[in-house]
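The complex appears here minus one protein chain, its other protein chains still in place.
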Amino acid sequence: MKERRNRKLKVSTVLVHLALLVLVFINIFPLYWMLTFSLKTNDEILGYSYKDPVTGVRTQVAPNHVGLPNQWEWGNYAEAMNTGNMGQYFLNSLVVSVSAIAITMVASFMATYALTRLVWKGRKAMNKFFMLGLTIPIHASIVPVYIILSRMSLLNTYSALIFPYAAFSLSMGILISTGFMGDIPYDLDEAAFLDGCGVWGIFLRIIAPLMMPAIATVGIYTFLQCWNELLFATIFVSSGKYRTLPVGVQQLFGQYTTRWGPIGAALSIATIPTLIVYVFLSKRIQDSFIAGAVKG
Amino acid sequence: MKKVFALILAAAMLLSMTHVFAEEKTVLTMWCIATESDANRPAYEAAIAAYEAAHPDIKIEWEAFENQSYKTKIKAAMSDPSTLPDIFFTWAGAFLGDFVNDGNVYCLDETYTAFADSLPEVMLQNASYGGKHYGVPLTMNIVTLFANMDLLAEAGYEAVPTTYEDLIACCDALVAKGIIPFGCSGGETWCVTEYLEPIIEKTIGYEALNEIFAGRATWNDPAIAGAVDTFQEMITKGYFDPNGLSLGNDQVKANFIAGEYAFYQNGSWNCGEVNDAEGNFQVALFPVMDAEKATYGQVIGGPSDTLAVAATSKNPELAAQAAFELGKEICHYGYLAGSGLPAWTPDYDTSEVKALVAAVAEIVAKADGMVLFGDTAMSADPANTYLNFVSKVYGCEIDGAGFIESLTNALQ
Partner (left out) sequence: MKRTFTYRLHIFLFLLPALILFLGILIAPIAMSAWYSVHDFNSISSTSMDFVGFDNYITLFSREMTNPETGKIFANDKFMGDALVNSLILAALSVFIQLPLSLIIALKLSKGIRGERAYLSIFFMPVLISTVIIGRLWMNIYDPGKAGILNAALRATGADQWLFPWITSRITSSKLAFTGQWTGFRETALGAAFVPILWQYVGYHMLLMYAGIKGVPAELLEAAELDGCTEGQVNRHIIIPYIKPILKVSVIFAVTGSLKSFDLIYALMKDTTKAELPSTLMYKLLFLHNRYGLGSAIAVVLIVLCFAFALLITLAFRDKGEKVS
């Protein structure tokens, strides 16, 4: 009886693995396909026909859809790199994202401290007010934000993206920070207060150092929000100097609409660095992401 | 904590770097859509280099944007004109007209007099409002029927058909040979208008269509419904590549150049590219549908690509001067490269002009009448409502009667 149960278990485990592997395939295949066609010529991707000059017979060569490239066209990458200015855009995206993350972090830690550790009337209502931000669609405010930014002469600078991104990440930041800050024992505040610390002293000496684990979590959620954003980045920034990766990639599509190789190369260039970071830090990234779910 | 401060510090440093340091030269800023791979890019580069060489004390700082996002960008910039560059690319007609109405565009009348010799006033008419000129035309373009003569020969045709009956017979012969007659991008509605507008024009005549685009007449004309039905009949009979429904224009054009379609009807700015491609191509016009109202020589098009000067420019006179000088040179190099016909009278050697460009120039020289592209002629709201209904035409979601009925009532 027991043995049979075990065998049955094994069969079901195999089935589960099989199903999971199918999902793995679905997850990986588009990326594999992207990498292969980024290294192919248009002829290889689309197939072609040629006429034998002697016999005049037309031969049809079928497209190579899923195989590895017959001839590795590294030139596609050089082309995407050179005309696309991808390196610069990548750097810009990094500057914008890192700055937005830093601002979100500072603002949400401070606000959370005031909302959870300091006692005052209306803090619950204020907290709810900040949570409104979770549901506001970022695109709904594009025209007013444009007007506000232009009045402040912030258009076409890194700040034109950093501050809106930080603002739209703030609610999530406060939500996550609330969870983390709730784990810090209140006794610590009181001990510090008795030692003569003011509210700032408590925040800087006690709370802030203990919020270290929250940094990665707030960072990841903010990163997901900023790194991919397209519409604000298109409209608030005009100079190529400050253009971010999604806009740069979009621009490149306009240029190579029919040349699949360089498009694939551009897609890969924009994707690979993130994936490399992910490969090395996947456990930390997932743990921090999970922490956000549990604390939030 | 140190890391947080390090991040803040880094952010602060980066923010301070965003300030652009003033330069000694006078700087004129310019926005355009000549991105790195745009056919017009070399013309812009050459024109700007020539301008800066002639004016060593002036520097042109220019940025190029992808066509679709540029339309959004320039409109957003109009909400705060101080964010506009000195010189900006625009389409003539109602697109520029909206900006002029808001007082955001600098009037070019004074500057124009110095260039009147080489720029005929008629070329400025699409960028003139209330009798004043606001735009410098670059090139002019018309809707052109490109034909792959090798494929036509396979179907037994030595020349592009010039009557509708002949065209239909030719399409049938092509289909019988397994060749797709037409390619059209249904994924980009303006490409559909490149077919629909000439068909309507050749049915009701250019004067009537002009009146409709100008808003002086309604769409309520059964002849237009008939033209739309004819177009849809061509689509349902398989004269158009069915994949076109979700293809972009660049893919369709690439397919045509690769010899997959016998015809491709689109702007004459494609002349250079088609001319340089391998194969035997010719240019023509869509044949007449109703000989009582239209003639073969009636075309859709006109000068549309335009440079304009922002009213908020700190050096408006200098910018206006620059816009004309740049416009003239962009026109010059663009004409030689085959990305359009000249709006400016050439004062250079034109013997090197590409064969297809020369052929289109001849068509224009003999043109009986001209109607500006519908989405350029109409102002933003009606133009896009018009495009919304045109996109339903290509998918055969509404018929001709529905099309004229909807447009007649929606565009008031």
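Chains here go by letter, A and B, matching the order in which they are written, and residues are numbered from 1 within each.
Operating definition for what follows: contacts are C-beta pairs under 8 Å (C-beta built on N, C-alpha and C of every residue); 3 or more make two chains touch, one makes a residue touch a chain.
Predicted, not measured: the structure shown is a model, and the values here were computed from it.
A.B. asks: The chain left out touches which of the shown chains?
C.D. replies: A, B
A.B. asks: Out of B:Pro85, B:Gly135 or B:Gly186, point to the residue that touches the absent chain in the complete complex.
C.D. replies: Of these options, the touching residue for the absent chain is B:Gly186.
A.B. asks: With respect to the chain omitted from the figure, which of A:Leu39, A:Met86, A:Leu155 or A:Leu170 is a touching residue?
C.D. replies: Answer from the full complex: A:Leu170 touches the omitted chain.
A.B. asks: Check the options A:Gly47, A:Gly75, A:Pro185 or A:Pro209 and report the residue that touches the missing chain.
C.D. replies: A:Gly47
A.B. asks: Can you say which of A:Thr13, A:Asn70 or A:Ser153 touches the chain missing from this structure?
C.D. replies: Of these options, the touching residue for the absent chain is A:Thr13.
A.B. asks: With the missing chain put back, which residues of subunit A would touch it? List them for me.
C.D. replies: 13, 16-17, 20, 23-24, 26-28, 30, 33-34, 37, 45-47, 63, 65-66, 103, 106-108, 110-111, 113-115, 118-120, 126, 130, 132-145, 147-148, 163-164, 166-168, 170-171, 174, 193, 198-200, 203, 224, 227-231, 245-246, 249-250, 253, 260, 263, 267, 270-271, 274-275, 278, 282-283, 285-286, 289-291, 293-294, 296
A.B. asks: Residues of subunit B in contact with the chain that isn't shown?
C.D. replies: Counting only subunit B, the missing chain is touched by 68, 71-72, 75-76, 78-81, 98, 101-102, 104, 186-189, 232, 235-236, 242-243, 245-248, 251, 255, 379-381, 384-385, 388-389, 391, 395-397, 405-406, 408-410, 412.
Quick note on the criterion: only the chains that are shown with their structure count from here on.
A.B. asks: Averaged over CA atoms, how far is the centre of subunit A from the centre of subunit B? Could you give it in whole Å?
C.D. replies: Once rounded, the distance between the two centres reads 37 Å.
A.B. asks: Report the residues of subunit A in contact with subunit B in the complex, numbered from low to high.
C.D. replies: Its residues touching subunit B are 83-84, 95, 98-99, 101-103, 105-106, 142-143, 146-147, 150-151, 155-159, 162, 204, 208-209, 212, 215, 234-235, 238-240, 242, 247, 250-251, 254-258.
A.B. asks: Using the touch definition from the top, list the residues of subunit B that touch subunit A in their complex.
C.D. replies: Residues 1, 3-4, 7-8, 10-11, 14-15, 18-19, 31, 35-38, 63, 65-69, 72-73, 76-77, 79-80, 82-83, 248, 250-251, 253-254.
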